[in-house]
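Data first, discussion second: the structure below is written as structure tokens.
Then we have chain A:
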Amino acid sequence: MTASTDPVLPPLASQPSAFTTLRRVIFDRPATIFALAIVVLFILVAALAPLIAPYDPLAQSILDVNKPPSAAHPVGTDQFGRDVLSRLIYGSRNSLIFGFVSPVLAAIFGTTLGVVAGYFGGIVDRIISRIIDLLLAFPELLLAILIAAVLGGGFWNVVAVLTVAFTPGFARVARASTLAVKQEPYIEAAVAVGLRTPMIILRHVVPNIAAPIVVLTTLWIASAIRLEASLSFLGIGTQPPNPSWGNIIRDGLNNLFGSPWPIIGAGALITLVVLAFNLLGDAVRDALDPEASK
Partner candidate 1 sequence: MTQDLLRLTDVTVEFGPPKSPVRVVEGVSFSVGKGESVGLVGESGSGKSVTSLAIMRLIGGRVAKGRIEFEGRNLLDLPAAALPAIRGRDIAMIFQEPMSSLNPLMTVGDQVAEALLLHGWHNRTARRKRTIEMLDLVGIPNAEGRLGAYPHQFSGGMRQRVMIAMAVACEPKLLIADEPTTALDVTIQAQVLDLMKKVRRELGMAILLISHDLGVIADVCERVVVMYAGRVVEEADIRTILTRPQHPYTRGLLRSVPRRSHEAERLYQIPGSVPPAGSIRQGCPFRDRCELAVPRCAEEMPPMFRFGPSQSAACWVTAAAEGATQAGAAA
Partner candidate 2 sequence: MTRYIVVRLLDAIPTILLVLTLVFVAMRILPGDPAVAALGDFATPEQREAFREQMGLNAPLWQQYLSFIGSSLTLDFGQSMINGRDVLGLIAYNLPYTIELTIAAVLLGVLMGVPFGVWAATNANRAPDSAMRGFSLIGYAVPDFYLGALLLIVFSLNLGWFPINGGGEGFLDRMHHVFLPALTLAFIKAAFLGRLTRTALLEVLGRDYIRTARAKGAREPRVIYRHGLRNALLPLTTGLGLTTLTALSGSVAIELVFNRPGLGKLLISAIAERDYAVIQGGIVVFALFVVAINLAMDLVYVLVDPRIRVS
């Protein structure tokens, strides 16, 4: 995972050429063009799934159990006679939703926590920081498993689990950035003028810590996708019969002697999409904060 846990990414002054740099970083390297293509393809497939999928992903058929890849079923069928390709296509929707929604939610919660801790300081800060540090000491997957152990699987639970797993990382970055921004003279000026605290935070602190948060969000889309796949594989993520790339592999393992194709297909897709997002995330980071790479 290339998720950065650096505590301080320097707050960026608004750079007029940020987009140009981004464009250049992405299009100058063949690897990132490839990554961008994969990501676009992924989003399209997920969005257009009902139109593209040749079969209903839940439709079972006793006659077509464990068929190897063929013209009718390009990736074969599973032990319930379901078309694997359709399941893979629908599975991409899960990955897309969890991949985007969770980091965004975690960014919102984490940033709020971090800003509160950083801005108000004192005992509030110490308590929050202590909890954040503790949560960060856990590897994300383990934290997610432990939370899912309590909540169980299912769509909203997975969203909750992923959000909680990523929140501490955002909180730490937000807190560090807030601490840095708090020293700036314009904050002092705002206080002197008599601006009320919520206004100060909303209008002066948040916009100035936005940049590192955005970078972090992009970096963690890949992690979110991978995490959801892991949880679904373990059975505490997306529940069957809803297809998720993770639980397709799980079903596949129970059907090892039947057909290896669901496993091969689903795993390859996870690898490809995570790789693509990793590359893109690296490019975004290189563009907006060159010091942080390596």
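Candidate entries met the following condition: all candidates are chains of the complex that A comes from, given by their letters.
We take it that a contact is a pair of C-beta atoms (placed from the backbone, for glycine too) under 8 Å apart; a residue touches a chain by one contact, two chains touch by 3 or more; residues count from 1.
Because the structure is predicted, anything quoted here is derived from the model rather than measured.
Of 1 or 2, just one candidate touches chain A in this complex, namely 2. The part of chain A that touches candidate 2 in the complex is made up of residues 1-2, 130-131, 134, 137-142, 145-152, 222, 226, 229-230, 233-236, 246, 249, 252-253, 256-257, 260, 263-264, 266-267, 270-272, 274-275, 278-279, 294.
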